[in-house]
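For this view, one protein chain was removed and the others were kept in their places.
Labels for the chains are A and B, by order of writing; each one numbers its residues from 1.
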Amino acid sequence: MPISSLRYRAWREKAMKGLFFLSAAFSLLALGAIILYLFANGLPFIAKIGFFSFFFSTTWAPLATLPQYGIFSMVLATLYVTALSVAIGAGIGLLAAICLFRFVPSRFVTPLRWLIDLLAGIPSVIYGLFGLVVIVPFIRDYVSANGMGYGILSASLVLSIMILPTMVSVSYDALKAVSPLYYEGALALGASREEATFKIVLPAAKSGIFAGLVLSTGRALGETMAVIMVIGGSPQLPVSLTESVRTLTANIAMGANELTSDALSALVATGVVLFVFALILNLSFSFLRGKEGGHV
Amino acid sequence: MRKNAVSSALALGLLGVLAACGARAFDATKSISITTREDGSGTKSAFMDLIGLKGQSDILNVIVATGTAAVMQEVGGNPYALAYDSLGYVTSKVKKLQVDGVEVTTANIQSGAYALSRPLSVIYSTATVSASPLATSYLRFLASSDAQSIISDSGYVSVNGAATAYTAEGSLAGTLGVSGSTSLQPLMILLAARYETFQTHATVEISGGGTGTGYTNAENGVSTFGMISAEFEATKAPDCVSSVVAKDGIAVIVNPANPLTSISLGDLKNLFDNTESDSTKITTWSQLIGA
Partner (left out) sequence: MSDLKAFRRSRNFFASLKITSMVALGLSLVALVSIVLFVLIRGTGNITFQLLFGRYGTSPSIWPAFLGTLLLIAVAVGAAAPIGIASAIFLSEYAERDFWLIRCLRIATETLAGIPSIVYGLFGYLVFVVACGWGYSLLGGGLTLAIMILPLIVRSTEESLLAVPMALREGSYALGAGKVRTIFAVVLPSASEGILTSLILAMGRVVSESAVLIMTVGMVVNIVPVSPLSAGTSLALDIYYFASFGYPEEASATAVVLLVFVLSLNLLAFLLARLFERKKGLHGQS
């Protein structure tokens, strides 16, 4: 091959590598921009109110004559909703994945997986409507002790349906990835099919399932439209599962109609807290995964 | 075996849903479940202002509905609910209460007999509008009888009794920007559609953003007209004037199974007042019915 064409190709290789690198770096750039804009608009506000007063006070009243900005009630509500919905949704999702993995005839597996994946495609507004029209009245009339249908319980039920497909999908893949030798070995040692699956294969798929758990938690933490229609909306300290409360995401969305300067900064500040929570979730997962010695 | 379990679960679920729709006897000892709107809602700030609680934050345990569907859903489905909503959105699924014995009708709103009503207005800078024939014609349209009939058909109250029909100026073209209160947005969309049938080369672009945005956008010229859903406060937009488009009644609504027919303004204030002491606070329906 002539020298000039070789040199051209070397140049092209370098140029493309640079292009690919820039694209990959774009994620870093975007993340940096997001952090920059959020923090630049939100931190001064938090500083103005005072961090402790902002985070730990339980009174949120931005449009009152004496505005107050305390998000602690909403932090608690967010934590409760996330925990409960992941407990229900991830639990059911994991069990369903195990069932698909081992206890369902193989010709049904793909269609059933596709059906459950459909749940993932349903827009959150529709989940919100479903929650509002079906779940809230049901809780109000048959479950609630105080005649209230909205609240942490309803929101958790709706969210758990939303995180089902993620959990099923990821857990199934994790279970499938476990070497069949584990299962067959257990059977050879005298375990029943169920014992082998639950006691041997399941722990072996731990890290993949844990990934699914983190994804589900992230989804539950960040969901807005579905939650806003079933959570009630009162920014008060949550003490029961069926009372009107508000999550951090609902707080931002509810304020989105009146974007005057102080109200906007309050929303961005709420967004900063939410972002930090999501960040802590992701970083702790990366850290834990690193400890397990898995691949990056 | 699994199929049976699934179908019986489905049947139970269906039964539950059906039973929930069934009628039950009204138990007046139950507590009142109050629904309000979100903080940015013009309807809410008007309502709180009208019952004398301007600028106050919500009471505890209130349901904050984001939109009329949620309000109608709650009041229509919960026998012990009480809420308020713009008259134009109230459907037959709920029952309207009289306030201080006055029925909420367009006649009573127009005469002022019904206490809970508010003006829906557009605000604009006179300089901008007089320089734009398009904007001037739109204002003329809003005052015309064509507009008034749309206003009353939609459940709002017409304010211009002496309206005449709108005559089109065929050559007008361009885009008008209108933004602000989401309470006025749906009505404005209907009015704009009719306007565009007269002025076929004009486009009226309507977005929301809230009453605050309406003030800001009209003041700094981002929109030709700002929509507001409360009394005009000149301090918020010193260069603008307002023009009332329609009056909107705020109805107090309860479930059709609720025997209550009228509520006093004082009781309404008590219900929504978060400074009301526990001893005087009205909490159960029995305190309102037969009182």
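Basically, a contact is a pair of C-beta atoms (placed from the backbone, for glycine too) under 8 Å apart; a residue touches a chain by one contact, two chains touch by 3 or more.
Computed from a prediction, not measured in an experiment: that's the story for all the values here.
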Which residue of A:122, A:204 or A:237 touches the chain not shown here: A:122
Given A:28, A:145 or A:239, the residue that touches the chain left out of view is A:28
Selected from A:49, A:63, A:136 or A:268 as touching the chain missing from the view: A:268
Touching residues on subunit B - with respect to the absent chain: 2, 5-6, 9-10, 13, 66-70, 72, 88-89, 150, 182, 185-186, 189-190, 192-194, 196-197, 203, 205-209, 222
Tell me where the left-out chain touches subunit A, residue by residue. 9, 12-13, 16-17, 19-21, 23-28, 30-31, 33-34, 37-38, 41, 91-96, 98-100, 103-104, 112, 114-119, 121-127, 129-130, 133-134, 161, 164, 168, 192, 194-195, 197-199, 218, 221-225, 249, 252-253, 256, 259, 267-268, 271, 274-275, 278-279, 281-282, 286, 296
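Quick note on the criterion: only the chains that are shown with their structure count from here on.
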Need the CA-centroid distance for the pair subunit A / subunit B, whole Å please. 35
What part of subunit A is in contact with subunit B in the complex they form? 59, 61-65, 68, 129, 132-134, 136-138, 140-142, 146-150, 228-229, 232-236, 243-244, 246, 253-260, 263
Sort out for me which residues of subunit B touch subunit A in the complex. 16-17, 19-20, 30-31, 33, 38-41, 45, 54-58, 60-66, 69-70, 73, 77-78, 80, 182, 208-213, 216
